[in-house]
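Coming up: chain A.
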Amino acid sequence: MRYEAPDTIKAAVGVLSKARGTSRILAGGTDLLVQMRSGMLEPDLIVDIKKIPGMFDITSEKGGYRIGAAVSGAELGEHPKVRKFWPGVVEAVELIGSTQIQGRATMVGNLCNASPAADSVPALITAGAVARVVGPKRARNVPVEEIAIAPGKTSLKKGEFVASIFLPKPKARSGEAYLRFIPRTEMDIAVVGAGVSLTLNAKGKCTDARVALGAVGPRAIVVDKAAAALIGTTVDKATLDKLAEICSAAAKPIDDKRGTKAFRIKVAGVLARRAAAIALKRAKG
Partner candidate 1 sequence: MLTVKLGGSLAAKAGGKSEFEIEGRNVADVLRALGELCPELKPILDKGVSVSIDGTLHREALYQPLTPANEIFILPRMAGG
Partner candidate 2 sequence: MPLDTKPNVIPTTFKTVGTRPVRPDGVDKVTGRARFGADMQAPGMLVGRVLRSPHAHARIVKIDTSKAEALPGVKAVITSKDMPAQEGCDMDVLTNVMARDKALYDGHAVAAVAAVDAAVARKALKLIKVDYKVLPHVTDVDEAMKPDAPILHAHIEHEYQQDLLETAGHVKGKKERTLPKGKRPSNIAGRYEFGHGDIKKGFAEADVIVEHEFTTEATHQGYIEPHACLASVSSDGWAEMWVCTQGHFMVRDVCAKLLGLDVSRLRVTASEIGGGFGGKTTVFIEPVALALSRKAGKPVKIVMSREEVFRATGPTSSASMKVKIGAKRDGTFTAADAILKFQGGAFPGSPVEMGAMCAFACYDLRNVRIIGYDVVTNRPKQAAYRAPGAPMAAFAVEACVGELSEKLKMDAIDIRLKNAAKEGTVSSYGPTFGPVGLVETLQAAKAHKNYKVKLGPNQGRGVASGFWFNFGGQTCTTLNLNSDGTLGLAVGTPDIGGSRASMCLMAAEELGIAYDDVRTIVADTGSLGYNDISEGSRVTFSSGLATINAARDCKKKLCQRAAMIWGIPEEAVEWKDGHARPAGANAGNFEPLSIKELAAKASGTGGPIAGHFEVNADGAGPSFATHVVDVEVDPETGAMKVLRYLVVQDAGKAIHPDYVEGQFQGGAVQGIGWVLNEEYIYGADGRLQNPGFLDYRIPVCSDVPMIDTVIVEVPNPGHPYGVRGVGETSIVPPLAAVANAVSAAMGVRATTLPMSPPKVLAALENKMRKAAD
């Protein structure tokens, strides 16, 4: 196994493109090292991107913020502006693992590990986040929902990696939230996750919404029907119950060691409803 720590994106793309066998990007390493340890994965090349300038930066851009690929959950959580604009995204990222994991784990890593249960992904989707993908060709911007295509699989091509994630400026009177269910209070992988974002007009009617579910399908599920159910309403109790129903119906989970199908279907609705209620509160300010 080879370990490389290039100091430019160009150099990183270079080694990745030339590499034979399996190569992996190392940012926080909280998934990578576990996979290596278990023997699940024996990469021939590891490219540590933390020496590349900008990877640790959180920079404002067109009213939004660009988060570098190596920014840890802890650092993100300590950024007052980001926390104020996207509390749901920050909370979702902060749910990933323990304090120790937070010291290393990155949002980009959580996205590119392509786990169906990744906590930050539903929240990033509902926040309308866009990934900056760099590679042999010129950099492209990809909506986060298009990165993961199946468990452990991404749409990234050989030589490509995600250099940063852009969180667009939230609209006025908008709010978002992410909730997940785990058996314990900490340290577990999400059994179900639900992210909701919504925007209200001056009259308190919902004009725009996004709903995404985690851990109930091979990848995060964007539930447009649920969003549609919110739009045009004041997000009253009846609407929330309808939202729950739609989300439960949209969930396509499996039985596994972490939860049953029936449980995930029911709880997907419950969490979506609860997340929407929090988002509503936040939108009202």
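Odds and ends about this structure:
The rule is simple: a residue touches a chain if its C-beta (ideal position, glycine included) is under 8 Å from a C-beta of that chain, and two chains touch if they have at least 3 such contacts; residues count from 1.
Selection criteria: all candidates are chains of the complex that A comes from, given by their letters.
This is a predicted model, so every value here is computed, not measured.
Candidates 1 or 2 all belong to this complex, yet only 2 touches chain A.
Of all the residues in chain A, the ones that touch candidate 2 in their complex are 38, 181, 183-189, 191, 257-260, 262-263, 266-267, 270-271.
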